[in-house]
Structure formats: structure tokens, C-alpha cells
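Excluded from the complex is one protein chain; the other protein chains are retained at their positions.
Up next is subunit A:
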Amino acid sequence: MGSRPPVRNREARRRWRGYVYVLPAFAVYVAFAVLPALHTAYLSLFDWDGVTLGEWVGLGNYAEIFQDSILRRSVFNALVLVVFFSFVPIVLGLLSAGLLARYRRPGMGAYRFLFMLPQVVPLVAVGVTWRWLYGDDGVVNQALRAVGLDSVARAWLGDFDFALIAVGLVGTWVLSGLCMMLFLSGVQKVDPSLYEAARIDGAGPVREFLSVTLPHLRGELAVAMTVTTVAALASFDIVYVTTNGGPGEQTTVPGLLVYRLAFSEGKVGLAAALAVVLGVLILAIVYLINRLSRDRT
């Protein structure tokens, strides 16, 4: 009886000691991530122009968000971008991983390096470059005209039907490399004898991909989906630099609106509310992705 409390104490102390080590990092995290986020949530309850005295409006800003057609349109655009930023790159990444998985090939490092390159370039530079490529006399149109497709050529970023797709393809270009790299490194962890065994059992390339490669990539797949989906929903830089949301509202995304509302339109409260909604939406989707990838195990 008398000896138990000290043991529990020691155990409890040991259990808490871990937190002491984490404390400095945790403090920094709270100061620079958690408190600003709470402050944003707090600001979202005000009607504030950034200068004069704010006025408490409670959940009014949130009500405004759900009534605003431009905001709804921007969420729709972001979801379209998920296809280009996430779905297409993942399919491309899986395809190349599948093609390269069967044999160990020389020069894998160089290959990975090449496809990783778009990741290394700042997105603003990527956007500016693509704006040139898509321009009236840009490389894209030059190529189209060179093969006789003059009627197809246009200023892609100014076209109501194609602007969003054009912006999406920039994302595809950037994120495909990341997905490929993730999957290729995942494939390299697979024991080669598994492929040999599969081949001896008479598996063709497709069977091999489905039975050996894909199951081993589940972890990488979850990471790729999380990272690319967040990139699509939180996209700002590429859109800002290439189209600034135009033509009309064809490429307006929530990230761009948060920026505009806060910095050029003087609606800081509304911007904060939209940022909170966007954050919650992203967290929900990421949670869903992780949930699904876990359930399959």
C-alpha cells in the first residue's frame, strides 16, 4: 500500500517528461501558428476595414460568405483545380512508377532529379513563365500554328472556356514531378524478390502493378493526395500571377479572395472568416483522405 504512490509518481513524472522536451518547440508553435490562427478566427467576428474601429458582427461575416455567388464560384473553381493538381499528377506518377518498377534501371537518380525540378522553382516564377508560354505569341500558340492549328490558337489565360484548364495544367506540370518522385522512391523500397515471385507465378505487367506495386505505395499515395489536394485548395500564387482570377471570375479561387478582401478591399473580417472556412474545409478533406487510406489496411 505504502509503496504504490511513489511508483505512480515516478511513472507520471516519466510520462510528463517527454512534454518538457517538446515544450520549446511547442511554445514557438503556439506563438506563431496557434495564436495567429485564433486571432484570425477572432477577427472574423468583426466588420473591420484594417484601419478604423472594428464593429462586432458575430457570425455575420460567415452568413455573407455563404450568400456570395463569387465565393461559391471560387470554391467550385478550387475543386476543379483538385483534378489538375491532385488527380492527374497522381495518375501520371503511378503510371511512371508502374512502368519503371519492373526492372532496376540505371539513371534513376537523374530521372527523379529532372521531374523534381518544377518543385524547386518558386511558384511565382513558374506563373510568370507560363503566362508568357500561354500568351498570344507564346510558345504554346507558336507550336499550334506550326502544325496548322491556327484556329485553335488563342490567349489561353484570357479565354472564358479555357483559362481554368490552362491554370490547372500549370499545377499538373508542377505537382506531377512530386508525385512521381514519391512513388518512385516508394517502389524502390519494394523487395525485388516480390517482383520475381510474381513473374514466376505468371503475372503480367498489369497484374504485377496491381498486386505488388500499388499495395506498397499506399503510404506514399496518402501523402501525395494530402499534399496535392491542399496545394489545389490553397492555391494562390499561380492564379495571382497568371490571371488574377480572370477573365470574369473563371479562375477566382478562395485563396485569392482572402488576399483581395484583406489587402485591397479593406474587408479584413470577411477575409478572416473566409480563411477560417477554407482552413476547416482543407482540414476536413485531409482528415477524410487519411481516414480512407487508413481504413483499407
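Keep in mind that, in the parts below, a contact is a pair of C-beta atoms (placed from the backbone, for glycine too) under 8 Å apart; a residue touches a chain by one contact, two chains touch by 3 or more; residues count from 1.
Rule of thumb we're sticking to: contacts and distances are computed from a predicted model.
> Missing chain, UniProt name, options "CRISPR-associated endonuclease Cas1", "Na(+)/H(+) antiporter subunit B", "Extracellular solute-binding protein" or "Ni/Fe hydrogenase subunit alpha": which is it?
Going by UniProt, the chain not displayed is called "Extracellular solute-binding protein".
> With the missing chain put back, one of A:A155, A:V174 or A:V187 would touch it. Which one?
Only one of A:A155, A:V174 or A:V187 touches the chain omitted from view, namely A:A155.
> Give the residue, chosen from A:G54, A:P118 or A:G279, that touches the chain omitted from the document.
Going through A:G54, A:P118 or A:G279 one by one, A:G54 is the residue touching the chain not shown.
> Tell me, which residues in subunit A touch the chain that this view leaves out?
Considering the whole complex, subunit A reaches the absent chain at 38, 41-43, 45-46, 48-54, 56, 134-136, 154-160, 163, 243-249, 252, 260-261, 263-269.
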